[in-house]
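Excluded from the complex is one protein chain; the other protein chains are retained at their positions.
This part shows subunit A:
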Amino acid sequence: MSKQYLTTYTIDHAHPTDIFSLSATASQILSSSGSSSIQVHSTNQSDFPLFQTLDNAHKLGCHHTATSRDGHVAASVGFGGEVKIWAAGDDGRWAERNRIVDGNKAGEIWSMALSEDGHYLAATSFDGRINIWDNLANGAKIREFETKGSFGMSIDLACRYPNGLVNPVRAVAFSPKGTLLAAAGDSRVIALYDVSSGDQVATLTGHGAWIFSLDWSDTGEFLLSGAFDGKVKVWSIEQRTCVATHTETEKTIWSVKWLPKTGKNEGFAAAGANRSISFYREATGG
């Protein structure tokens, strides 16, 4: 059984260069790119207007952003290695709150995840270490985990290192209830792991190119994936199959993100080398 998603809107040239990362809150989508600014667009209006630009956030470009689930805290990390923590005001506007300064070298913090309330930041490093910082305690590092030393390209909180994928893993994501872990990358398949046992419970095949981004829907029913060849896929976890494929572009999709539900319909956003952000909504049918 397949599902239908319609392109509802595309923000053309949201950034002057490749969009590397998307993060969402209840009413906003944050996008970062090879340029220095972070853009914030409103997702609760049909034309997705630009809400705020965080100018000169990262001079060398910004490769990853993250938002806390409650939507109050965001984090961004630049190619120069600097990490900024942003707080949303009552009006929804973001302001820099603090920085993780820890003598960070470039790549020391690569991919990040924030805890639900934004209190903690977990990040992978270029040499595969995972560190956790306390954002409220002036960005102090509170935990260090050593791994086998592979380049950590993706992280989700409560991370457990997946085994079984030989090629580089470029994206990992925990299901909302924390029972399943999805991991994907150069092997072009998505592996699902049972978190409690660590066993691989499913393999989702269908992508023909490297997979760069994964995101679970709120309910955990669907998994979203984006790949090097520009294809975006939606997977049914129950059926363990791909239920929708979108090919808006042949250019790399660097990031995919589910948006909060409006009414009954789920929607998502995808962005990448074509510098635009495309929004999709589930077709309501009849």
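FYI, a residue touches a chain if its C-beta (ideal position, glycine included) is under 8 Å from a C-beta of that chain, and two chains touch if they have at least 3 such contacts; residues count from 1.
Note that in this section contacts and distances are computed from a predicted model.
Asker: UniProt protein name for the omitted subunit, picking from "Peptidase S24/S26A/S26B/S26C", "HUS1 checkpoint protein", "TRAF-interacting protein with FHA domain-containing protein B" or "DNA topoisomerase (ATP-hydrolyzing)"?
Answerer: "DNA topoisomerase (ATP-hydrolyzing)"
Asker: Which is it among A:59, A:143 or A:177 that touches the chain not included here?
Answerer: A:59
Asker: Give the residue, chosen from A:81, A:118, A:226 or A:267, that touches the chain omitted from the document.
Answerer: A:81
Asker: Thinking of the whole complex, not just what is shown, which of A:228, A:258 or A:279 touches the missing chain?
Answerer: That would be A:228, which touches the missing chain.
Asker: In the whole complex, what residues of subunit A lie against the chain that is missing from view?
Answerer: Touching the missing chain: residues 17-18, 20, 34-36, 59-61, 63, 79-81, 105-107, 126-127, 151, 153, 168, 186, 188, 207-210, 227-229, 254.
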